[in-house]
Structure formats: C-alpha cells, structure tokens
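Excluded from the complex is one protein chain; the other protein chains are retained at their positions.
Moving on to chain A:
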Amino acid sequence: MADLADVAGVPGTDGRAGRVDRVDRADQDARADRVRRVEHTMGTVFSFDVRGGTGPRVEAALDAAVAWLHHVDEVFSPYRPESQISRLGAGTLALSKCTPEVWEVMRLCEDAERRSDGWFSARYGAGGAFDPTGLVKGWAVERAAAMLASAGAAAVCVNGGGDVQVHGGPWRIGVSDPLRKGALATVVHADGELAVATSGSAERGCHIVDPRTGRPPRAAPASLTVICRGLTEADTCATAGYAMGDLACGWLESLPGTRSFAVTADGSTWTTRGPGG
C-alpha cells in the first residue's frame, strides 16, 4: 500500500506518455491497477483516481461517470441559456417538465437549507430564483464516485474542483492552506466512504454571501473544511458554515457523523467533532 502512495506523490512522472523507464515492480503493479482521468466541465476540473479494478466494467463506469458530469452541466448550468435551470428561472419551462433530477436537487437544497437553519440557501438571489449551483457539483461528484464503486472498483477518489469523495482506500487527502498558496494545512486520512469539502476565498475571491444580508459573511474563516460520508452534505455544510462566520463552530459541533477543520484569517486553526464523527 505504501507503494501506491509513492506513485502518487511524485509530481512530474508522466506514465501515460510512456516515458517511465524505471519503476520497481511494486510501482508497476500499482500503475497497472490504477486509472486516472481529468475532465473539464462546469467551469472547473474533475480528477478521477481509481484503483483495484481496471476491467471493462470499471472502464465503462468511468466513461459513464464522465458523461454524467457533462449531463449535469447541461441540465443545471445557469450559464447555459438552454439549460433546464435557466429556462425554469426564465419561466419558459415548467417544473413538471423538468427531469426528475431537478426535483431531486430541489429537495436536497431544501434539506440543506433546513439542516443549516437557512444559512445554505438556493433562493437568496434577486427575486428568489432557484439557483442550486452551490449544491449541484458536490451532488454530481458523490454520484460519480458511487457509480465507480458500484462497478467494482476497490478504491475510488473523485475530486471536483477541490471537493473530494472517496470510497475504499486508503486515501490521503491534503487540505490546502488558504494563507500559503501551494502548501497544505492538514491531511485527512480516509479508508471507506468519505467526503471532504472546503469553502474559502483563496481561489475565486469571496463568492459566498450571507443569505440574510446578501453581503460577504462577517468573521468568516480563511477556509472551512467539512468531512462526512457524502459530498452533497459536506459541501453544503462547508458553504453554510462559511457563511455563518463565528457561529459555524457551534453548529458544526452539533452535526452527527461530521468533523470540520478551519483555518482562521490570522492563521490559527480549530476543529470540531460531532456526535459519532
């Protein structure tokens, strides 16, 4: 197992280009049994890393997972005028005519809103139009990873723009240090079904607003990472907790099966561990 880690940890080793001329046997075995793929969609990049199953079923599941992400983008992108979400918002498409996936996402958004006491909201914008962007990516990644796991892959890691869902393992998931670009603040060790989602302003500036004021949250941490089993929940909790600012710690502490890790603006950190987490 340590060999797998070594393979992953060496930037610059481009196995696909066939330039790897020296690898020991363990490395070779690890490579043969591991598939990686990088896919650009939804304005970001998705990285797949699948171990222990490169047969036709897993290959097909990988293709299906990639197709699924593009499908989600087509249905849910607010940047595509022809997407169902855009047409729903414009009033040119009835909810009843939308794919059931839209209904499912709508229900999940309501769950997240209730669970976070309104701090996660898909209806905070002008006129309260339904905008599930804050939930869709995590949900899509969670499902893509499940597709691969159920096809028989022993270990699956899907990273959607910085939010991660894994199955099996072991996996070591670095958490970016929001105050020092390129450095890590911590590492999450996962073995089993687990999701790690991080909210913060390091990459795209402050894009999370307090749904009550429409303004940037007060006392927001530099970044907030939430760890629980599924990425839909981890991602929405990270978003809600980020918006809560200094109320986040107490709320996260109350969430069952959930851990969190925050880096504050002054570089200090705090963690929470909910019941059973």
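Simple rule for what comes next: a residue touches a chain if its C-beta (ideal position, glycine included) is under 8 Å from a C-beta of that chain, and two chains touch if they have at least 3 such contacts; residues count from 1.
Rule of thumb we're sticking to: contacts and distances are computed from a predicted model.
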Hidden chain of the complex, named as in its UniProt record, picked from "ABC transporter permease", "FMN-binding domain-containing protein", "Electron transfer flavoprotein beta subunit" or "ATP synthase subunit b":
"FMN-binding domain-containing protein"
Any idea which of A:Ala64, A:Ala129, A:Ala154 or A:Ala202 touches the chain not displayed?
A:Ala202
For review purposes, identify every residue of chain A that touches the missing chain, sorted by number.
5-16, 19-24, 27, 31, 34, 36, 38, 40, 43-45, 47, 49, 111, 114-115, 137, 157, 159, 161-164, 171-176, 178, 181-194, 196-204, 223, 225, 227-230, 233, 255-259, 261, 271, 276-277
